[in-house]
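With one protein chain held back, the other chains of the complex are shown just where they sit.
We just call them A, B and C in the order they show up, numbering each chain from 1.
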Amino acid sequence: MKLKVGILGATGAVGQKFVRLLENHPWFEISALAASSRSAGKAYHDAAHWIESTPIPIGISEMIVQEARPGLDCDFVFSGLDSSVAGDIESDFATAGYPVISNAKNFRMEADVPLIIPEVNPDHLILIERQKWEGGGYIVTNPNCATVGLTLALKPIEDAFGIEAVSVVTLQALSGAGYPGVSSLDSLGNVVPFISGEEDKLATEPLKLLGDVSEDGIADRSFPISAQCTRVPVMDGHLECVSVKLRRKGTAKQLEKVLRDFQSPDLVRDLPSSPEQAILVLDEEDGPQPRKHVLTGGGMTVTIGRIRPCEILDVKMVVLSHNTIRGAAGGAILNAELLASKGLIPHREELASSA
Amino acid sequence: MKLKVGILGATGAVGQKFVRLLENHPWFEISALAASSRSAGKAYHDAAHWIESTPIPIGISEMIVQEARPGLDCDFVFSGLDSSVAGDIESDFATAGYPVISNAKNFRMEADVPLIIPEVNPDHLILIERQKWEGGGYIVTNPNCATVGLTLALKPIEDAFGIEAVSVVTLQALSGAGYPGVSSLDSLGNVVPFISGEEDKLATEPLKLLGDVSEDGIADRSFPISAQCTRVPVMDGHLECVSVKLRRKGTAKQLEKVLRDFQSPDLVRDLPSSPEQAILVLDEEDGPQPRKHVLTGGGMTVTIGRIRPCEILDVKMVVLSHNTIRGAAGGAILNAELLASKGLIPHREELASSA
Amino acid sequence: MKLKVGILGATGAVGQKFVRLLENHPWFEISALAASSRSAGKAYHDAAHWIESTPIPIGISEMIVQEARPGLDCDFVFSGLDSSVAGDIESDFATAGYPVISNAKNFRMEADVPLIIPEVNPDHLILIERQKWEGGGYIVTNPNCATVGLTLALKPIEDAFGIEAVSVVTLQALSGAGYPGVSSLDSLGNVVPFISGEEDKLATEPLKLLGDVSEDGIADRSFPISAQCTRVPVMDGHLECVSVKLRRKGTAKQLEKVLRDFQSPDLVRDLPSSPEQAILVLDEEDGPQPRKHVLTGGGMTVTIGRIRPCEILDVKMVVLSHNTIRGAAGGAILNAELLASKGLIPHREELASSA
Partner (left out) sequence: MKLKVGILGATGAVGQKFVRLLENHPWFEISALAASSRSAGKAYHDAAHWIESTPIPIGISEMIVQEARPGLDCDFVFSGLDSSVAGDIESDFATAGYPVISNAKNFRMEADVPLIIPEVNPDHLILIERQKWEGGGYIVTNPNCATVGLTLALKPIEDAFGIEAVSVVTLQALSGAGYPGVSSLDSLGNVVPFISGEEDKLATEPLKLLGDVSEDGIADRSFPISAQCTRVPVMDGHLECVSVKLRRKGTAKQLEKVLRDFQSPDLVRDLPSSPEQAILVLDEEDGPQPRKHVLTGGGMTVTIGRIRPCEILDVKMVVLSHNTIRGAAGGAILNAELLASKGLIPHREELASSA
């Protein structure tokens, strides 16, 4: 029997991506769509300005959108809520006993909230036990859309060489700003070299993700990350120009080998949304490119190219990840699969009957 | 009496920009258009696939294109030739006694050839005296389209603080690749994180430009420059994310003041193509942007924004310059104006009569 | 002494274009900027999200925005107001005695309000006399941004051959939707084949513009116009594929000659914003193109190409006009110049002193 899923913020850009990626999911099925009171009561196809390139899945299109508050008939919720409201609503759901798998930024850096990329830090999930919501729910978060590609690329490097410093310039896609997001007048033939709040997230989230977990919580890494974020006229795919200073000496060739050899942990590799390779190193000299590589591994693989010596730090490279799949809805779904595989998402009826 | 100009490579993208920028020039007038034998003999409007957004200037449109070899009726030549042929043809013209003001890369790094940005290193022009072309001509070059913005931004910093290292990631415009250049299938909604040969130029040309000149030639600077170049779907304007490590301590505020206070040398400021400000520091938090700022100062001003501390080096910022005006034809024209103002471009009749 | 201008809706996209086009205007100078109460009291550079590609003119940048209601210190107003508020506010200004030169749609089709393209129907201005605003003001409008190119192209055809039917498909620029207007997610690599209300305007406004004026008002033309409007990822320039059925026989060659021979009326040709040619027929087989031709005549010239026989109606062609210059602010300014040249915009002090 599939787990029943509620989607908070179902009408927004991330919410729509949840809807599309969950079509035909082997473990999860959507049982509730929730959004603001403005959308509540409407059929989903009326409430959502659908921006995906395939039609609204049958069965979802006519589903009535509910208000985003506890009481939804589901075993857990995905949150694609805007950060302006995510804090309160996600708290309410956790308090009401729901597992909340959130893409919002609000709780990411909280000491007791796991910030998870399954291939990077599945052990951080034990933080859940430290959460003290009244009704027994919990919150698990996935990182910012630009953080995830960077951190996946850094993970094998940190393990093999140790990292002393990271410099990153991002070229981020329009879909990262949601809908309507960036005006076409600011985007056609243009670059905007500023994304509010983004550089801070890039400078801090990887340090928590790569941190060590113990009974006392997470000990964040402490190396400096210098980030410069830009918005480019690309639909999907955040491209990142990354330079890394290593703690232990290593050549570009050695670092490339480490990236090529990276394997997801066993428990992750078998999850339904896990790509064959979490990291794919490209052979071509002019990749990765958003248009050609962003859908590698169904949008869940991070592609890397141009690994070479850096004249200032040690090694530089180009990293690409899909910002709304791996960097948002797909990442959250993989987190939920990890939780489900560990038995951490019970059917609510079981809960009820066992109560 | 205006100086008569020949344009080598007149039908190409850079050649067209020369044609457009020289319309109504107070000191120069086009007397010869030259290109490959394929174009020779045709009227300019038939030979050139005109890509500028204003019409071919009257008087130029019907001019007959000649073959690019010495004998052109002009006092000096601008070269917008492709590097595959620029070496031989420019040598031929210098040998035949013509001043050659070149945008091509072939001679830029030659020890006796000045690589000039008038606001940065006008004193390097004395290298001309070291050139030994039979007929008494000479070659002066301007830097790569991505080098010029970076170097103009670095000049006041080098003077005030000294530079220890520079990291730069570029987001370069399509017009930098010429016509037809980049295929629309590689550019629509895409980024290509590789431009052949570009990173090398960025790593070396600024060191010559900022070098000290003496009787023995140029002593290049020697700090490391790490460059990562990308092509983005922008028409005109190379954007550069730059981090700088300083030799003498300085804050972002101090560095910003140095950039704001930068003044072109007096002899440059009065040249016809010199912008009011070579460097303009923007106040907005999300600039510079190609669409909004690339034409500042008629495309001759470098705009800079987001000057702030860097977590790894010392200060970072965003720099924008117009790649086909300041970075190509406009830069070459400013070089020619500098030469002319110093009496280094005689009228050929005078030469002939004085001989 | 220049006439003093107030701009209603000064912070919007059309308002900004008024500001830019009026910089250094020989007859008019901006004395008041007005917008909604949200903007009132702020300096213009704070109130407006400036989207032009040249800086806010000096002197305007620090001007304080006022609320858009009568009392502004100016001789007349330009209205770039949104149609949701233009009706009331423009009425208020006319009632208070101001000439109102409006780009809004609200009054265009009113029987007593002239809808003017100076080269097409300057005689329609006599409608002003029929307006009965208490304070003696009046309203003059210019047509929809897609109407103006079509109508200018049709005018010489109507005069020479008579028109029986027109079929038009438009490819309209993003700037026509204002700012923020179209989302980048709807525009990157996409076409939207629907623009709300636009097809109706195209089907009706040309009939009034080409109508005959008499003491009884305008007798609209009555031929059918079938319009299909699309939005394409172009910054400026509405391209229109037009087929025309003629009342009196005429070949494509004859029609082309009529378009080439078109001359603006004498009283219009000398106005400051009047382009050398209101219509320019291109020779190239692949024009007009927005990027190459939209700025012809400073954005005031309509360019036409590909004039050829139509297999169904009689002749077809491609028409391009600048939607925010000729099709909005520039068109309104030309209307104001026409009014001023006829003495229809008195200095308000004169009015006061004569009272």
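As a working rule, a contact is a pair of C-beta atoms (placed from the backbone, for glycine too) under 8 Å apart; a residue touches a chain by one contact, two chains touch by 3 or more.
Just so we're clear, the structure is a prediction, and the values are computed from it rather than from any experiment.
If you put the hidden chain back, the residue from C:41, C:224 or C:272 that touches it is C:224. Only one of the listed residues, B:175, B:226, B:274 or B:335, touches the absent chain: B:175. For chain C, the residues touching the chain absent from view are 165-167, 169, 171, 186, 188-194, 203, 224-226, 228, 230, 232-235, 239, 241, 243, 245, 285-292, 305-306, 310-313, 316, 318. Taking the complete complex into account, residues 50-55, 188-189, 235, 291-296 of chain A touch the chain not shown. Residues of chain B that touch the chain left out of view are 13, 51, 174-175, 179-189, 233-235.
The criterion applied here is as follows: only the chains that are shown with their structure count from here on.
When C-beta pairs in contact are tallied for every pair of chains, the largest tally goes to A-B. Mean C-alpha positions place chain A and chain C at a centre distance of 48 Å.
Centre-to-centre spacing of chain A and chain B amounts to 43 Å, using the average Cα coordinate of each chain. Each chain gets a centre from the mean of its Cα atoms; for chain B and chain C, those two points are 40 Å apart. In chain B, the residues that touch at least two other chains are 188-189, 291-292.
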